[in-house]
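Step one of this worksheet: look at the structure below.
Just one protein chain is left out here, and the rest sit where they should.
And now, subunit A:
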Amino acid sequence: MPAVSKGDGMRGLAVFISDIRNCKSKEAEIKRINKELANIRSKFKGDKALDGYSKKKYVCKLLFIFLLGHDIDFGHMEAVNLLSSNKYTEKQIGYLFISVLVNSNSDLIRLINNAIKNDLASRNPTFMNLALHCIANVGSREMAEAFASEVPRILVAGDTMDSVKQSAALCLLRLYRSSPDLVPMGDWTARVVHLLNDQHLGVVTAATSLITTLAQKNPDDFKTSVSLAVARLSRIVSSASIDLQDYTYYFVAAPWLSVKLLRLLQCYPPPEDAALRGRLTECLETILNKAQEPPKSKKVQHSNAKNAVLFEAISLIIHHDSEPTLLVRACNQLGQFLQHRETNLRYLALESMCTLASSEFSHEAVKTHIETVINALKTERDVSVRQRAVDLLYAMCDRSNAKQIVAEMLSYLENADYSIREEIVLKVAILAEKYAVDYTWYVDTILNLIRIAGDYVSEEVWYRVIQIVINRDDVQGYAAKTVFEALQAPACHENLVKVGGYILGEFGNLIAGDPRSSPLVQFNLLHSKFHLCSVPTRALLLSAYIKFINLFPEVKGTIQDVLRSDSQLRNADVELQQRAVEYLRLSCVASTDILATVLEEMPPFPERESSILAKLKKKKGPGHLPDINDSRRNVNGNAEPSEKNEGSTHPFTDLLNLNSTPSTGSSLLVDVFSDTSTPASTDVSEENFSRWSNTVSLVLAKKSRRLLTVSIFLTKNCVLVNSRFVCKNNGVLYENHLLQIGLRSEYRQNLGRIYVFYGNKTSAQFLNFSSSVSSPDTLKLNVHCKAVDPILEGGAQIQQILNIECVSDFMDEPVLNIQFRHGGTLQNIAVKLPVMLNKFFQPTEMTSQDFFQRWKQLGAPQQEVQKIFKAKHPMDKDVTRAKIIGFGVALLDGVDPNSENFVGAGIIHTKSTQVGCLLRLEPNTQAQMYRLTLRTSRDTVSVRLCDLLSEQF
């Protein structure tokens, strides 16, 4: 017996390893290593030439030190020297060092390749193998360039030894994997295929791996391998167990080779030749039969080896998916394994059955095992086995057993491991939708999901239930009633509040006839949850409230009181504050007709693939999940291709600038969905989702003309937000508990530059910090921003420069979108940038005579805009002067005969044109009123400037 004594051959190495093992501390180990490194270095640098043995010993010590985790920066040359030794032991250590540390010193690659070349040409099989193993272990491009033509030659040469052929085949495989372009197919391919007939089963094993890989990219070149593989397999499976001697493993004939041959056959369709096909079927039947025979040994090695072949055979049967008898037999075999005492086998049977479930021939057979699988879900100790059980239930689910499976999954969910809860939630949501005959069942199921595992219900799931309820009017009343009841629970999950808020906001009227769910009861119920919810949910609830005002005029007063309260109108969160301001104003100024139009029921969503499915697919990756796309049903009939709708948001956003942030929606109806402060925004579903919002926008855009009237009221409110900055250029733009944003701006003619300062108010880093500017209309206003550093340290401040170009006169301010991660949550902030038309003023001094001459010239009715308004601030003359100068015009003294009046002049610079502009402000201190008159050469400019300035006094 070839027993090896400890460290035999290299005593110094054994001593060194012992020393290291005896070190009591990490420090002692490092000290011992440094001593050794110094010793080796001095030996390598010494005058005395080292003999091969010493060199080998020291290189081996260096390798040991490297494997302990220390850097090695010398010794490569000595290792390369060992390659040209003619002693095996020295060569082996040299090659090992190169294989393990190759990347560290690539300038030696030429020397290494040279040594390899010599060994490949040596005709010494031991040396050839060392060289081939080195190439296979390193597999670098340089090596592929040097040896890609040499290795195939060695592989097919008639006089090459068997063991060298094995190594050459796999060496070539490695080169092909890393640099396929450098391994062209050639004459050798046909001869490689014939290696499947080789006497030596080790050669056949290696060749099968090579062919399997090559055949996938070059199926035609290797087509003949199918018949050879079937023949070989047939000989193996029908052999008596002693026939193959060395290759029999625990009474199983060549199990690994069988597995590889079966895998090679999975590269091709079932053979067309009937005889060949028959022979293969015979092989597969034999393998299935053997599974039923009594075991030849009780050892687990025997059954594992046997079953390795069996599972691979089943994979091939499923891959061919053409022999119903074999498929059903496979299913029955796996069914037996489901109750086997070996956990490994139960696991593999569940996994394999999952793919069988997707075949039409075996789907029914798989379904018969439902009770066993449900039992596995309840009793298996290993979570990964339970996970496979969930996968299989999902795969075998169809209309006939959906209710049972969904119920079982829900009950399992109550105690399921945290690691797999989200996936189960997704699966239940998909099955409930796919197999819902009765949508009340669907609604109940989803609400149960939220109740049992609310934290694991992702946005896709609750978006989807709303989408379906909106699209199906037969379920709306039931949904309203059910969410109302669910909300009665003292502690309900926030996701339920979201669904409840949305559904009652849309369909609360359907249950309002019952005094137990009267409008006021509904509102009080929702509002009782308000203060416990996060900002996005509160935003959604505010939208539900404004919808209530439309649905139930009788609660208007109550809701207005809520909106008017300080905690809403002065909320620190801009999004909430803005909603409160806008909704309150909308409810005050709009007539019932307008309210009814704006707050009309949501239009049906265009049908599209469930985003839940996309999420699940992403979670599991392709190829792991049976495809259940085949029979997606339409929830509503009027499916519209969503591509049509792309890019259609613009006209809508322009017409209806209700909101400060274009991304969160041009519409108060849409934006409940697109709240961006959610982690899902990096998900695939996000793409789907924004498309969803866009689609909805389009639907609403059709109504936009009617909505335009409404937008006039609302635009004013938006202006209010930034009115502080109309007459000044510097200051704090935004502040919350995390972040402060400050501004400094400079304008010259039609160009501007804003320095934005972001201050981190916390002590923790902000990660993935980014900020960008979206301009509502880039044709009119161009904003370029330079990227900022993605990390904002705690307490630090960074600056961003925005360059602005005014192309023509514009209405809407651009929006600054900031995104960053703080303590694991993604923060989104959107604020309007105070870039208004008046920023592009250049003051113009002129005499009284000039002023009145131009005043008369601008006398056309549409050029003048006049506004009379009440003073909001004390009427202080100096403050007013400062504001007018801050507005950007020159303040002209002594022009107006009445010295109480203010007169100003300036020119608005845009890239396309310049607009002359005169203004006059007449205070009436007695009445506490002002009259503001503006005359410019362009009517839109007159209106805009008048709006901006009149808000300042």
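As a convention for this text, a residue touches a chain if its C-beta (ideal position, glycine included) is under 8 Å from a C-beta of that chain, and two chains touch if they have at least 3 such contacts; residues count from 1.
Here is the rule we go by: contacts and distances are computed from a predicted model.
Comparing "AP complex subunit sigma", "Mediator of RNA polymerase II transcription subunit 4", "Histidine-containing phosphotransfer protein" or "Two-component response regulator" against the UniProt entry of the hidden chain yields the protein name "AP complex subunit sigma". The chain that is not drawn here is touched, among residues A:E27, A:D246, A:D474 or A:D566, by A:D246.
Among A:N114, A:S179, A:S209 or A:Q749, the one in contact with the hidden chain is A:S209.
Only one of the listed residues, A:F44, A:W256, A:F530 or A:F757, touches the absent chain: A:W256. Not every partner is drawn; the one left out touches subunit A at residues 1-4, 6-7, 14, 17, 21, 60, 63-64, 67, 69, 87-89, 92-93, 96, 99, 126, 133, 136-137, 139, 163, 166-167, 170-171, 173-174, 177, 201-202, 205-206, 209, 212-213, 216-217, 219, 245-247, 249, 254-257, 259-260, 263, 266-269, 301, 304-305, 307-308, 311-312, 315, 318-319, 343-344, 347-348, 355, 381-382, 384-385, 621, 623-624.
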